[in-house]
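My questions will all concern the structure given below.
Note that this complex is displayed minus one protein chain, with the remaining chains in position.
So, chain A:
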Amino acid sequence: MKFVSCHGLHVCFVKSMSLCVLFPVPPLSPVVSQLTRYPIRQPHWNRHSYTTLINPNMVNAGDMNGSGNLMDFLDEPFPDVGTYEDFHTIDWLREKSRDTDRHRKITSKSKESIWEFIKSLLDAWSGWVVMLLIGLLAGTLAGVIDLAVDWMTDLKEGVCLSAFWYSHEQCCWTSNETTFDDRDKCPQWQKWSELLVGQSEGASAYILNYFLYIMWALCFAFLAVSLVRVFAPYACGSGIPEIKTILSGFIIRGYLGKWTLLIKTVTLVLVVSSGLSLGKEGPLVHVACCCGNFFSSLFSKYSKNEGKRREVLSAAAAAGVSVAFGAPIGGVLFSLEEVSYYFPLKTLWRSFFAALVAAFTLRSINPFGNSRLVLFYVEYHTPWYMAELFPFILLGVFGGLWGTLFIRCNIAWCRRRKTTRLGKYPVLEVIVITAITAIIAYPNPYTRRSTSELISELFNDCGALESSQLCDYVNDPNMTRPVDDIPDRPAGPGVYTAMWQLALALVFKIVITIFTFGMKIPSGLFIPSMAVGAMAGRMVGIGVEQLAYHHHDWIIFRNWCRPGADCVTPGLYAMVGAAACLGGVTRMTVSLVVIMFELTGGLEYIVPLMAAAVTSKWVADAFGKEGIYEAHIHLNGYPFLDVKDEFTHRTLATDVMRPRRGEAPLSVLTQDSMTVEDVETLIKETDYNGFPVVVSKDSERLIGFAQRRELILAIKNARQRQDGVVSNSIVYFTEDPPELPPNSPHPLKLRRILNLSPFTVTDHTPMETVVDIFRKLGLRQCLVTRSGRLLGIITKKDVLRHMAQMANQDPESIMFN
């Protein structure tokens, strides 16, 4: 690791793993102002060092004039101590202890005066204020996204002449010229062929519409990928794998920044409108987490503490799912099950609050004109029968199989994108996929419209008033039943057409989503999975319905399906299929069922949904343990220690620790026998993130652990500010400086940066326990001792590599610390 000294700009470039990280080191006078910014003392680190140095008798080496400087130097915190480098893991225990320190200080000061009491109240309430703000902003952004997507999707096909900002449905809202047969048409909204050429039917009109559809789709996709490339490259992808990793303690600077938020919102609209086979739920979670990051930076309680910030981000993720689906409880459960790592109970209540505020804000913006939250809100409550569990379980099996297929193919394609020349042409790739999608999607009416509308139509039951082809049943003209009690009818020709069109659409969607998810544009996965499941489910439902109608004298149907009764609801099968496919891909369990029943509004359908979700998870787990998000985490090599993985091998700590047999011995610092130059050489020659400190090289008894970054900063500060510190100065980590001969240079005390309570295990500790410790405490490294002597070190990366090796995966794929 090279450490280049500063230009006059006080900007230092530190190269670590060939990544350029920029951090400003402020000049000297603002260091004093940093005193008020970092008032936190680490409890298990030495905070009373200055009291011993006030007594000059304790300083027996160096000149006395230096003691004044020494006191100032020790009193103030080091600049940037407590912040972390990019692509590193945070120290959960330190963050937690800092927070309890801060809280203790505020509580003790609150008894002093009224003003302090008010400040303590404000501090306690700041969490709720942050949740409120996150809910408001997330709901607003989701409303804006929904309205803009609505409009831009219809822009591909035509434009509203009376007011260009209206989508098709809104344009014909006030029109009186809609008829029963043509209830979508009105003269105010015209297709492009009508506008440009004057014709609305015929081959030339069709070709012109087709061509313009493709052009608009390409235009939107090109704009989206250019914006992402130029302004915020972190805005691409779904966001959920990276947010999972961030919430487990990883730092990715800029991933939740303001530019990422802006670009993700803007390009999400463009990308969904372009007709690509992707959804907006995953990106909405990213958007909500960006909002969470933004608001938590306004309050020092959260901006200074990475652990507390992650609590806010967990709640923000819940708000994101809540506005995507209109499911506040489902959002909280999703955050708990899928996204979060440490989810204290306090966060549960706050997440629910944020999700509710977000849902309420979205509802008051009212993007769909009916006070609904999500486009596919269904309102029927027809019962289902026990014999229908068999097709539901079949749909579950289909969902599991599809999930496995999708994960394997998508990961293979993403790996190819990562390693071969395909990855060098992201813009071209987006354009080609958009062109293919638009060309194949336009002829089929089920893929031409937006996927949300397709799902909405598939979920809906056919009343007497539906005009779509899917509801083209043979009606008995003498029938006088009320609207919602139509019995099963034989399928008309429209239904048969719809069935094969749906089958083609299903195959197309299955194939194209594999190539779409993972491109360098914001892309979500929920809506395409639900579409695949809904199409499969609807086809199965229509099949069962017709079977029940034509063979109503079979034993299974005779009990529950009399002729003239309403037995089978194909819309329910579509819902169950959607739940099964979504569960097969993401491996969600409870959160999936809750989201689906919040979408439908009916508790009657919990059992079919659960049956399908459980079946699909079992079938998918039989082929591979990972959901799509864990698979992407492995593909990227993020240091994510999954709580769901079980480690059942019988290895010991000595098998995993470094140094192994035959490797160079452990690089350690000694308590008081190394010079500044030795330390600097050690730092320069190795790239470890920290060094254990032992008593001496002979007796390797452990004193503590020192982080690399803090060593560098401390030595640099000492060289600049302290008078007597030169390369030959002794560095000591004890309370009192060591015995030194006279005329030796001023020693440097670095006890302040030493962690005096590093975690240790003995060499015979089973790795099961070590993995558990790492997981539960969020450790970054753990020292291995035997008989009190330091033997080696185990880092999180070593643990992950060992787990990968045990699972026969490539251990070199773990890239980050």
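Of note:
Note that in this section contacts are C-beta pairs under 8 Å (C-beta built on N, C-alpha and C of every residue); 3 or more make two chains touch, one makes a residue touch a chain; residues count from 1.
The rule we apply is simple: contacts and distances are computed from a predicted model.
Its UniProt record calls the unshown chain "TMEM9 domain family member B", which is the correct pick from "TMEM9 domain family member B", "BPL/LPL catalytic domain-containing protein", "Pre-mRNA-splicing factor 38" or "serine C-palmitoyltransferase".
Only one residue from A:Trp92, A:Tyr166, A:Trp192 or A:Phe557 touches the chain missing from this view: A:Tyr166. When the full complex is taken into account, the listed residue touching the unshown chain is A:Val266, out of A:Ala221, A:Leu247, A:Val266 or A:Met535. Annotation: of A:Gly135, A:Gly158, A:Pro391 or A:Gly518, A:Gly518 touches the absent chain (contact as defined above).
Of A:Leu93, A:Ala124 or A:Val144, it is A:Val144 that touches the chain left out of the display. In the complete complex, the hidden chain is touched by one of A:Cys414, A:Met588 or A:Ile730, namely A:Cys414. In the full complex, chain A contacts the hidden chain through residues 7-9, 11, 19-20, 22, 143-144, 147-148, 151, 163, 165-166, 170, 173-174, 176, 178-181, 183, 223, 226-227, 229-234, 236-237, 242, 252-254, 259, 262-263, 266, 269-270, 364-366, 369-371, 414, 417-419, 423, 426, 463-465, 480, 482-483, 518, 520, 635-636, 815.
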